[in-house]
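Every protein chain but one is kept in place in this view of the complex.
== subunit A ==
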Amino acid sequence: MAAAVASRLSRLLGRSRPQVGRPMSSAAHSGEGSARMWKILTFFVALPGVGVSMLNVYLKSQKEHERPEFVAYPHLRIRTKPFPWGDGNHTLFHNSHVNPLPTGYEDE
């Protein structure tokens, strides 16, 4: 027991010797087998987390969304000058189904 503690301590001290030549290097504190731990975390924590979130999005997207009724609020659909693309009246990610122009939805 005491011997194990002493050897561990000496290893720790050995590790804390000043590094010569590679200041601020993260390579200096790499333990053997740490790549293995990050590989396990990737496959058993990170990617399943993405999978569960994808499933959550899929399940919630099953419901149909009603688009909001058009109201010509003065603080929305602002056009102080035309956009420098297209006809100058459509935003870059325009979606005619959900984005009304200042005068209302295009398909109404």
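Criterion: a contact is a pair of C-beta atoms (placed from the backbone, for glycine too) under 8 Å apart; a residue touches a chain by one contact, two chains touch by 3 or more; residues count from 1.
In this section, contacts and distances are computed from a predicted model.
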The complex's invisible chain, by UniProt name, from "LSM complex subunit LSM3", "Eukaryotic translation initiation factor 3 subunit C", "Cytochrome c oxidase subunit 3" or "Phosphatidylinositol N-acetylglucosaminyltransferase subunit C": "Cytochrome c oxidase subunit 3"
Residues from subunit A at the interface with the omitted partner, ascending: 21-27, 30, 32, 34-35, 37-39, 41-42, 45-47, 49-50, 52-54, 56-57, 60-61, 67-68, 71, 73, 75-79, 84, 91-95, 98-99
